[in-house]
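The block that comes next holds chain A.
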Amino acid sequence: MKFDDKVPIYYQIKNHLYHEMMTGQLAPGEKLPAVRQLAVDLTVNVNTVQRALGEMITEGIITSQRGKGNFVTTETPRITQLKEHLIMDQLERAYEQLHALNLSDEEIIASLKQYIAQRGQQDD
Partner candidate 1 sequence: MTKFTALLKVMSRDRFRLINWLLVADIAVVAATLLWSFVRQGIQPGETFGVALAWSMVAFVIAFVLLSVRIERVYTRDTYRLLPLGDTKLYLTNLFSSFVMFIYFGIIQLIIYLITEAVDNTYLTGMLRIMSGPSYTTAEAAKVCVGMAIMGLSLVILGWTTISLVHLVISATNNFLPNASRRLINVVLYIIVIYLVVRVIGFLFYEFNNFGQLIDGGGTTHFLINILGVLVVAAIEAALNIFILKKWVETVPN
Partner candidate 2 sequence: MTNVLAINQVGYKHNFKTILHDVDLTLETGKIIGLLGENGAGKTTLMRLITGSAKGSGTIAVCGDTSTAHHKSHVSFTEQLRGFAASTRVDRVADFYRTVYPDFDGARFEELVTFLQIDTSLKLAALSKGMKEKVIIALTLARQVNLYLLDEPFSGIDSMSRKRIISSILKWKPADATMVISDHYVSEIAPILDEVVIVKDQTVYAHKESDAIREEFGLSIEDYYESLYAEGGADRD
């Protein structure tokens, strides 16, 4: 995995795992790879993985079972909540940046619609 070295690594690990959960690569109730394995796969430090997982456990996204490992939570509302949170996060960033270009809300909606339409054509 490629990291942005300006952003804390634990934060990027969390985002990477969130992404896998959203896209279904990690299903609810599924066991996560062992900490060291994750570290090797992502080429990051074990302690950093530990920190990311620790925060995710606090958030309730994953559960830790003593001696068995870490599992994605089976509480689907939690995951839905997380998904909403991530969507809001992305929207917020895009909105702020467009807003900074002096676009009004209507203009933002219009350009977004236009953009989606254009993309649809390109995909065909």
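Some notes on this structure:
By our rule, contacts are C-beta pairs under 8 Å (C-beta built on N, C-alpha and C of every residue); 3 or more make two chains touch, one makes a residue touch a chain; residues count from 1.
The candidate set was assembled so that all candidates are chains of the complex that A comes from, given by their letters.
On a predicted model such as this, the values are computed, not experimentally measured, just so you know.
Here chain A appears alone, and the candidate among 1 or 2 that touches it in the complex is 2. Those residues of chain A that touch candidate 2 in the complex are listed here as 3, 5-11, 36, 39-40, 43-48, 51.
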